[in-house]
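Note that one protein chain is taken out, while the other chains of the complex remain in position.
Right after this comes chain A.
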Amino acid sequence: MVTADMAISAARDPRSVAETVTDPELPALTLADLGVLRDVRVHEGTVVVDITPTYSGCPAMGVMRADLLHALHSAGFDDVEVRTVLSPAWSTDWISEEGRRKLATAGIAPPGKAPVRTAGPVPLQLGPSRRTAACPLCGSPDTEELSEFGATACKALRRCRSCREPFEHVKEI
C-alpha cells in the first residue's frame, strides 16, 4: 500500500527512517533511543544498518531486523542489509537521555549507571540488591525490589512503598 506519507518518506535519508523504528518489547522507545541501532550508512547503493542485541538471548532481534527492513523498504529503499554488531557489548548506559525520559513517561523506571566492568575477576554482590529506583508514578525514592527478573530479560520488578504501586525497572547491566 503506497500512501502520501511513504512518498514523502522516500525522499528522507535512511537514517531518519531507521530511527523511527520502535522496540518490539518497549514500544515507547525507538531502537535508536535504546542504543540498539548502532549505525546507518549507504554503501554502494545498499543501505547498511548495524544493530546490537541487548541480551545474548534477546528474542526480539529477528523482529527488530524485520521491522527495520519493512520500514526502509516502505520508505523506498529496496536494497537494505541489517547487520549484527556484537562489540562493544550493549549495556544500559547506551540508552539515551531521551530514551530514559520516555521510559519514565511509560511508567518504567530507567536504569541507573551500569556497574563498571574492569578486567579481572567480577566481584560478588551478595547484598539483597544493589539497585535503587525512584517510583516512576509518584516519584518517591522509597521503593523495594519484588523480583530481580521481570517479564522481559531487561527488566526487574519493584514496588513503591509510598503509593504501593508495582512498577518495572530496566535493570542496570
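Following the convention adopted for this analysis, a residue touches a chain if its C-beta (ideal position, glycine included) is under 8 Å from a C-beta of that chain, and two chains touch if they have at least 3 such contacts; residues count from 1.
One rule holds for everything that comes next: contacts and distances are computed from a predicted model.
Enquirer: What protein name does the UniProt record of the undisplayed chain give, "Cytochrome bo(3) ubiquinol oxidase subunit 3", "FAD-dependent oxidoreductase", "Ring-1,2-phenylacetyl-CoA epoxidase subunit PaaC" or "ABC-type polar-amino-acid transporter"?
Expert: Its record in UniProt gives the absent chain the protein name "Ring-1,2-phenylacetyl-CoA epoxidase subunit PaaC".
Enquirer: Thinking of the whole complex, not just what is shown, which of A:21, A:95, A:134 or A:170 touches the missing chain?
Expert: Only one of A:21, A:95, A:134 or A:170 touches the chain omitted from view, namely A:21.
Enquirer: With the missing chain put back, one of A:62, A:107 or A:139 would touch it. Which one?
Expert: Spelled out, the listed residue whose C-beta touches the missing chain is A:62.
Enquirer: So one chain is hidden, and I want to know which residue out of A:14, A:35, A:53 or A:136 touches that hidden chain in the complete assembly.
Expert: Considering the complete complex, A:53 is the one touching the chain left out.
Enquirer: Residue by residue, what part of chain A touches the chain that was omitted?
Expert: The missing chain touches chain A at positions 20-22, 24, 27, 50, 53, 55-63, 65-67, 69-71, 74, 81-91, 115, 117, 119-122, 124-126, 128, 146-151, 153, 157, 171, 173.
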